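Since the structure comes first, as structure tokens, the remarks are kept for the end.
A single protein chain has been removed from this complex, and every other one stays in its place.
Which chain is which? They are A, B and C, in the order written, and residues in each are numbered from 1.
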Amino acid sequence: MSRTGVWLVGARGGVSTTVIAGLAAIQQGRKDRVGLLTETSLFENCDLPPLDDLIIGGHEVREGSLLDSARAICADSGSLGHELIAEIATTLEQVDSRIRPGILFNAGKAILSLEGIRSDCVEQDPAQAVARIEQDLREFRTENDLSGVVVVNLSSTEAALPPHPSHGCAEELLQQLAQGTTEPFRSSTLYAIAAAQVGASFVNFTPSPAALLPATCQLLEEQGCPFAGSDGKTGETLVKSALAPMFFQRALKVLSWQGYNMLGDRDGEILSCSENRQTKIESKGELIKKILGEDVHSQVSIDYVPSLGDNKTAWDLIHFEGFLGHRMTMQFTWQGCDAVLAAPLVLDLCRLMEWARQRGDAGLQQHCGLFFKSPHQSEIYDLSSQFQALTDYLQSCRQQADPSGSP
Amino acid sequence: MSRTGVWLVGARGGVSTTVIAGLAAIQQGRKDRVGLLTETSLFENCDLPPLDDLIIGGHEVREGSLLDSARAICADSGSLGHELIAEIATTLEQVDSRIRPGILFNAGKAILSLEGIRSDCVEQDPAQAVARIEQDLREFRTENDLSGVVVVNLSSTEAALPPHPSHGCAEELLQQLAQGTTEPFRSSTLYAIAAAQVGASFVNFTPSPAALLPATCQLLEEQGCPFAGSDGKTGETLVKSALAPMFFQRALKVLSWQGYNMLGDRDGEILSCSENRQTKIESKGELIKKILGEDVHSQVSIDYVPSLGDNKTAWDLIHFEGFLGHRMTMQFTWQGCDAVLAAPLVLDLCRLMEWARQRGDAGLQQHCGLFFKSPHQSEIYDLSSQFQALTDYLQSCRQQADPSGSP
Amino acid sequence: MSRTGVWLVGARGGVSTTVIAGLAAIQQGRKDRVGLLTETSLFENCDLPPLDDLIIGGHEVREGSLLDSARAICADSGSLGHELIAEIATTLEQVDSRIRPGILFNAGKAILSLEGIRSDCVEQDPAQAVARIEQDLREFRTENDLSGVVVVNLSSTEAALPPHPSHGCAEELLQQLAQGTTEPFRSSTLYAIAAAQVGASFVNFTPSPAALLPATCQLLEEQGCPFAGSDGKTGETLVKSALAPMFFQRALKVLSWQGYNMLGDRDGEILSCSENRQTKIESKGELIKKILGEDVHSQVSIDYVPSLGDNKTAWDLIHFEGFLGHRMTMQFTWQGCDAVLAAPLVLDLCRLMEWARQRGDAGLQQHCGLFFKSPHQSEIYDLSSQFQALTDYLQSCRQQADPSGSP
Partner (left out) sequence: MSRTGVWLVGARGGVSTTVIAGLAAIQQGRKDRVGLLTETSLFENCDLPPLDDLIIGGHEVREGSLLDSARAICADSGSLGHELIAEIATTLEQVDSRIRPGILFNAGKAILSLEGIRSDCVEQDPAQAVARIEQDLREFRTENDLSGVVVVNLSSTEAALPPHPSHGCAEELLQQLAQGTTEPFRSSTLYAIAAAQVGASFVNFTPSPAALLPATCQLLEEQGCPFAGSDGKTGETLVKSALAPMFFQRALKVLSWQGYNMLGDRDGEILSCSENRQTKIESKGELIKKILGEDVHSQVSIDYVPSLGDNKTAWDLIHFEGFLGHRMTMQFTWQGCDAVLAAPLVLDLCRLMEWARQRGDAGLQQHCGLFFKSPHQSEIYDLSSQFQALTDYLQSCRQQADPSGSP
């Protein structure tokens, strides 16, 4: 038997808890597959690792249990129901036993001042921190007899990391690591390095820019690790990536695109800190100009509205010009539960990463752009083209697998 | 010199007046091309008939002048400005001189009771009506020394035409025409027949289902005429065709999609008649089920709100289910001036039709689906795929023209 | 000890179940009073019957138990939580034991074809039906040693009842009743008559126009019964009644006010029948013209969108004219859970009715207009004036009670 390990960084956060709960429900027999692209006919005849063979572990820097997290979600957005939680309570405890204290390195005030942060997670020496992560990943692999491991960064959005000369080169970055320099690293950098060192795939599901530096990407590729990022595309930006191309395809001139995002919970709390918010805004903001050009007046704002919890609400105004200079408007409101939208993407990505690893596809998984707000190293931001890229990739994989098959 | 004739049926309506005014402005030196896809880089190296070579004539069943229409638009939506109208007043008069009394045949109460309908347009014998149209088209061609003519149906939405045995076969339909039977025809049917008989291209920009019957399509194809339809995709349906695929591409399950449309002016007045509205609703309504499947609860309503004039307003609610059965919502409001959105599509289509004719491409222009709410004989409703089809077509045309060119 | 009986017609419907659950929670110690106006400082020093002294019984025409209803609400809108239901399960069973088979008389297809309708509720003879209601009310009073009883009509919206000569006079209506004529009565008429006969107060919380006919009102007044209606104002109409006066108070001219309502569940199902929907639309539609004048183009539509359940969603567009004829727009979206909004109004009204009865205030309770979409016999539709009327009433009651008190 060959199972795939999913190592969630931020393992008791909202998205992780929903990933864990959803997978548990499916493994215990739940039938519906809404939200999981890898379970649609698109992936027919692709032998992705089955959902039943995924096993989850992870790191967490806060106190608490998965059951606590699940119950908090039930009270907040209601996306995890009472009955569901009762049914999977045992599984939650089992996964909890595979969650270890995470690492916090150069983490910034917003994160360190979250309620319930464990002081034993704070690391001062980067090499030591990486060693601890590596050890946890290796034990996870051995104890569970895993064929492959995928590390998914689901931790809180970090503030930007100031550029450092070592960021451009794996060797230099490892030297800095060995020397114990602090500046070139944030927690997410260390996770990417550790993943590379143990041969795990790596997914940066957050916008944290310190994860996929040129140097860490080089390292992952050299170690044969598939990777993808950054920042799961789940809500307002998803809609933008579907809608902005429409204006282009009609030769309409967008004058202004204003996007207002509101959210509560820990996510919102972190983003109420201006440094961390800036990271997120930059990740969300580039799409419009990439699709519609630099002339568009485009603003993105994010506000912390505690009462909303994880029910993220966004309102966008699009002011555009048509034939003969006439001005018109469109607006939309998106009311989505972020964890519910993100969780299936995490499962999809883990299966795609492990599938790539099994097929020898190391390095950046270009065809995964549709899952991200800021697709790494890509100029393709519109959703349909991203979807097409995935479809093309699957087609070519199927042809490799069965060259005689009909196209 | 070789010019292309554009024959607008409903030549003093809002869309036609905007087409005429916009083309006049461009021919008199206006620079901006917002809304015209055929003026973007997409059409580079395609030798479409230049905008400067288009000349407009048409049919109209109401009293009045183009200048009156332009001024009414100026007072209503303001999309034709005061200065613009002053600049092109002479051209409007010239085009007016090429507008002749249209035909009304089996037209229905809603249309016949519009204010200002000319009684001399009402025809009783279908063959006589067709003969009159043909004569007008032939004179338009001769007097203006045109290489080709494109007939564009921009008249008011007709009520559905009950099925008739002759609708399936061109020969039988022409027999009915010769015998003077009324039932198989509405005005739009007769325009399509006349276009075919004189070798003109035909565009059904309205939803009127009596235009593109199997028999009229057969006739157009046999006569070497390019044609396309139906129902220009300008507002709410355009947004739907961009947005609905997003839910599919994320494996999200749309439960309900409600669309509420409000409009004033003559369009709204006609659609306040339930028979004519039904035609429009059916044209608007099929898209969601085509893209998202039959299970979606989908309703479209259209209400006449006189004060809005041509500033069509639509509000859509999308209720959908995500991972683990969680329900979420999206809503959008579209506020667009219909004539402004439609006019450049008309110009784009005329150029594409004439280009096809020159290149010997008769019959249905499949690659024009992106311009229509109900793309004729097509299952492709999502905007990006439609756009891709156009791109592919242009690419293949360029390769035919220059087989040695780089792809 | 003196308790007040609340007799809910439609006792296991969504609103009733929420009334029962909420009252149970409060009687078992729940502290928050959100939504209950009678629990605010407005009612300080008014000796309304305490919430703890209310006891509920009722009529229901469908099969099932309150626990079933509560669980269905939990699964639909989530407004009754899992823990709450567990806590009050015993109380729900107790109330269930006081719910008896209701009556269905001249009820119309939409209601009779609801799932789970008990055939033994259908009555053919109006006098016999009234007798059965009276007996149930009397037994409710005796068995529970009640000082007063308030009958609240929360049953499904009936189609309009064609006018009948007897509707204008209590005596004539009772004659028709005795003669067994069918036409002058619907279920709601019979409930109002029965309430009057046993000296109970009566609240028509639905729009059903057959309840508060001149004849039934006369009867109630003659029997010393307080009454009020019609149609609880809970959502879109509530917003309208707050917002429409703003345009008046700014001398802005509303051109069009379009209101689109969407709802699911049994309510929505009933209203998907055009006759019953018409009753509701008329109740919702009159407000705009009453506040803003007859010139406003005002439409209300109601659509059945099953997936929404009780989460009623409404979108309104207001198109208005300002200084120098300039046109502007406002729009709003209301997403409210109807039962949650209605339940506290029911409790408020029951307390006010019983208080009035105790104080000898029979007949129409004019100061209760703020609770209704169609305040009976009133021209005051704007919310603030209605609120003022209630405040003034309370003030005068307090002064009556304590003439020496400070105003």
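Methods note: contacts are C-beta pairs under 8 Å (C-beta built on N, C-alpha and C of every residue); 3 or more make two chains touch, one makes a residue touch a chain.
All figures in this text were calculated on a predicted structure; none of them were measured in a lab.
Visitor: Of A:K109, A:H297 or A:R359, which residue touches the hidden chain?
Guide: Selected residue, touching the omitted chain: A:H297.
Visitor: Quick one: which of C:S79, C:S230 or C:S374 touches the chain that's been left out?
Guide: Selected residue, touching the omitted chain: C:S79.
Visitor: Can you say which of C:L67, C:I117, C:A131 or C:L243 touches the chain missing from this structure?
Guide: Candidates C:L67, C:I117, C:A131 or C:L243; residue touching the omitted chain: C:L243.
Visitor: Of the residues C:Q128, C:S272 or C:T333, I need the one that contacts the missing chain.
Guide: C:T333
Visitor: Write the list of chain A residues that the hidden chain touches.
Guide: 255-256, 258, 260, 262, 297, 299, 301, 303, 305-308, 313, 315, 317, 319, 327, 329, 331, 333, 335
Visitor: Just checking the interface: what residues of chain C touch the absent partner chain?
Guide: These residues touch the chain not displayed: 18, 21-22, 25, 30, 32-37, 39-40, 77-81, 84, 238-239, 242-243, 245-246, 249-253, 321-326, 328-337, 340-341, 343-344, 370, 382-385, 387-388.
Visitor: Since one chain has been left out of the picture, which residues of chain B touch it in the full complex?
Guide: Looking at chain B, the ones touching the missing chain are residues 78, 82, 333.
By definition in this document, only the chains that are shown with their structure count from here on.
Visitor: From the centre of chain A, which other chain's Cα mean sits the farthest off?
Guide: C
Visitor: How much rotation, in degrees rounded to the nearest 5, is required to superimpose chain A onto chain C on the basis of Cα coordinates?
Guide: Nearest-5 rotation angle for the superposition: 180 degrees.
Visitor: Centre to centre, by mean C-alpha position, how many angstrom separate chain A and chain B?
Guide: So the centroids are 44 Å from each other.
Visitor: Once you find the CA centre of chain B and the CA centre of chain C, what distance in Å lies between them?
Guide: Comparing mean C-alpha positions, chain C is 50 Å from chain B.
Visitor: At which residue positions does chain A touch at least two other chains?
Guide: 78, 333
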